[in-house]
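Structure provided below as structure tokens; questions to follow.
All protein chains of the complex are present and in place, except for one that has been dropped.
Presenting chain A:
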Amino acid sequence: MLELALKGSKRYYAWISFLVVLIAIGSTAWIDQLMNGLQITGMSRDVSWGFYISQFTYLVGLAASGVMIVLPNYFHSYKTNKHMVIFGEFMAIAACIMCLFFIVVDIGQPQRMMNMIFHPTPNSILFWDMIVLNGYLFLNLLVGWTCLQADRVRLPHPKWLKPFIYTSVIWAFSIHTVTAFLYQGLPGRHYWLTAILAARFLASAFCSGPAILLLVMMVTEKFTTFKMPKNALKTLVKIIAYAMCINMFFFALEIFTSFYSNIPGHMHPILYLFEHASSGLVTLMWTFIAFAAISITLLVTPKFRNNLKLLPWTLVILVIATWIDKGLGLLIGGFNPTPFETITPYWPTGKELMVSMMIYATGALVVTVLFKIATDVKEEMGHSQVLPCGCSTEDHCDCAPAEEAE
């Protein structure tokens, strides 16, 4: 099926070349890092993890989120989602690849990476994180690819795949839980030392992940004949709305616990993020609150939620809000205050951002190629194709005859 990725329009090739250029530019910074060490980053003795690890954390959410399409389909036989499942799985593959890549660029001795396997250490959460991430990548590759191949030759999905699919659904929860445990079990890091962190991670994953997926799908619709079934879209938006509300509720729980208990260690990181940090970071954190409020308002009001013109903007706002919270604030808040109750500011350097850009571009490349294959197969099969009226072939559409009548 890979050959489908090779035949494409000029625009497709232009996009691919653009991504390759971005990767090439970013890799110069990575080569610099390989030659000179992590000193090119803004990390320090006190803030020993930075942008790389926080991007990894955010993307694990994207990987886990595919389950929000897969689960209704397989556990509740919600067949409206059927033709979206493959995109959730392919998105998860790209996200896992980016996650693993971010870990590789973050470690100081990447050539010794295999030490994790040669000396397996079950008491380290990082060991389990490696297992669950690689496992999830494998499961999605297996399930996604096999299903698509079966679709292409018009065969039912093979029976032996079922256990793998059910495993992958449960596995999706594990990858985010284990990643939360990475932070959650550390003594002396007050912002992370909270039992609700794993739940917060899942909630934020299940709103930001599908939101990113929907945005990518909207772009896909623009350039292919694929069209999301209306009902599948609506269900997904509702899931996003619920997850975002729960996400912010959990955040409010943290605030209450910290400030009503009045324990300094628990208040410091929050006060730092929202009050004492550099003005740029404080502005960002308040942007997070404002954007979260706006996106929730837009999502819970049916009038705004069902407005397809407004929806992309709502999703963008939501993604920005969750990214500031989890892709930036979580990490900085955890390391500041330091073990000495002092503050060592952290901000990513340009080179750090370039390396990150390289990884994001790689992810985009993987998504493009996989989505290209998936949409081509769907087109061959006539699944979820766009009708002249703008509906999908999966919808019970009555606008087409009306148009003909005109």
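Brief remarks on what is shown
The working rule: a residue touches a chain if its C-beta (ideal position, glycine included) is under 8 Å from a C-beta of that chain, and two chains touch if they have at least 3 such contacts; residues count from 1.
In this text, contacts and distances are computed from a predicted model.
According to UniProt, the chain absent from the figure is "4Fe-4S dicluster domain-containing protein", selected among "4Fe-4S dicluster domain-containing protein", "SWIM-type domain-containing protein", "Assimilatory nitrite reductase (NAD(P)H) small subunit" or "Formate dehydrogenase iron-sulfur subunit". Shown as candidates are A:79, A:112 or A:162; the residue that touches the absent chain is A:112.
The hidden chain makes contact, of the residues A:39, A:77 or A:262, with A:39. Residue-wise, the contact with the chain that is not shown comes from A:127, picked out of A:12, A:78 or A:127.
Residues of chain A that touch the chain left out of view are 36-39, 41, 43-46, 48-49, 103, 106-110, 112-113, 115-116, 119, 121, 123-127, 130, 182, 185-189, 265, 334-335, 338-342, 344.
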